[in-house]
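Have a look at this one.
This part shows chain A:
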Amino acid sequence: MADQSLIHARGLVKRFGDFTAVDGIDLEVAPGEAFGFLGPNGAGKSSTMRMIGCVSTPTAGELRILGMDPVRDGTRIRARLGVCPQLDNLDPDLSVRENLTTYARYFGVSRAEARTRADELLEFVQLSDRANGKVEPLSGGMKRRLTIARAMVNDPDLVLLDEPTTGLDPQARHLVWERLFRLKQRGTTLVLTTHYMDEAEQLCDRLVVMDGGKIVAEGSPRALIENYSTAEVVELRFADGLDSNAQYAAKLDGIGDRVDPLPDRVLLYADDGDEAMAEVHRRGLTPESVLVRRSTLEDVFLHLTGRTLVD
Partner candidate 1 sequence: MTTETTAVTRVGDPPRLRPVVAVVERYLTLYRRLWQASVFSSFVLPILFLISIGIGVGGYVGSVEGVDYLSWIVPGVLVSTAFQICVGESTYPVLGDFKWVRAYHAMRAAPVSPKDIVHGHLIYMIFRVELSIAAFLLVVAFFGGLHSPWALATVPVCALLTAAVVTPVTAFAATIESDSYFALLFRFVVIPATLFSGVFFPVDQLPAAIRPVAYASPVWHAVELSRAATLGRAPGWPIVVHVGYLLLWAVVGLIAARRAFARRLED
Partner candidate 2 sequence: MMTTLVAARVSLSPGRVGAVINRNVGALRSGPSYWIVLISGFFEPLLYLLSIGVGVGALVGDLNVDGHTMSYAAFVAPAMLAVSAMSGALAETTFNFFFKLKYMKTYEAVLATPVRPFEIAVGELVWAVARGSVYTVTFLGFMVAMGLTTVAGALAAFPATVLIGLAFGAVGMWVSTLMRGWQDFDLLGTGQFAMFLFSGTFSPVQDYPVGVEILIQLTPLYHAVELVRGLCTGIVGPGIVVNIAYLAVMVVGGLWLASRRVEKMLCV
């Protein structure tokens, strides 16, 4: 199994001084998979990504990327990786196309080949009309698409994306997702980090939930929701909210699988939301607003850690 995995980690640890960023995680990523790290800021996602990208040395544990040792074979591994960092580091001195051709040269791609690939990739990320322009005037979404194109310039076996849509507006996010989905369809192995549950649900075949440097759950988005949440969630807001949410939660006890009082609302986990609401009304409670929705990874995370993902 470990031989076919693109990423294989056992007890992987990264410490910075006294601070443990990654606290003994196990991973296995197979070819063709879209694999995600979901967690809040500071969960250890980026540190893990940097170790996988062979720019950060593991403090302890076992790590093999593409069947090789990242400390000894870092150069050979990086030759087959594509990396899209969290913050764009495109080269403002170069044109859009030159950003790709110049980067390709770092991988030893010939000049002619670099030009061909650059044009194909610009087409793919819908930036052909900006090819000769400067990087600076591009919008955030365009820059991110260009960074993704740059990560593809060596035709990598494994693409690492660190929070690919953080900081983008909704429309730009959907464009990026759509392009990443195409990559996935082509059979490219994607590994991404995110703190957006919708992103994880959209893109990942399988994901791990990270918190405090540890993996707290693993599975497909569907399986995680089934295992750690109910099919539906009812969000109740009461007029006199705040301090009294805990009291309301006590009155709601026994409805559905679980009741979670949050500062601004009470969550009611149930497989049938409407049935749960009927029971709420039967108990004589009249919330100011009611929302019945499908369960998401956010609920999974809340259940696993007692905290929300984005605060």
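Selection criteria: all candidates are chains of the complex that A comes from, given by their letters.
Here is the rule we use: a residue touches a chain if its C-beta (ideal position, glycine included) is under 8 Å from a C-beta of that chain, and two chains touch if they have at least 3 such contacts; residues count from 1.
Bear in mind the structure is a predicted one, so any value in this text is a computation, not a measurement.
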- Task: Name the candidate, out of 1 or 2, that touches chain A somewhere in the complex.
- Result: 2
- Message: Considering only the defined contacts, which chain A positions touch candidate 2 in the complex?
- Response: 16, 53, 55-57, 72, 75-76, 78-79, 81, 83, 85, 87, 89-95, 98, 101-103, 105-108, 134, 150, 154
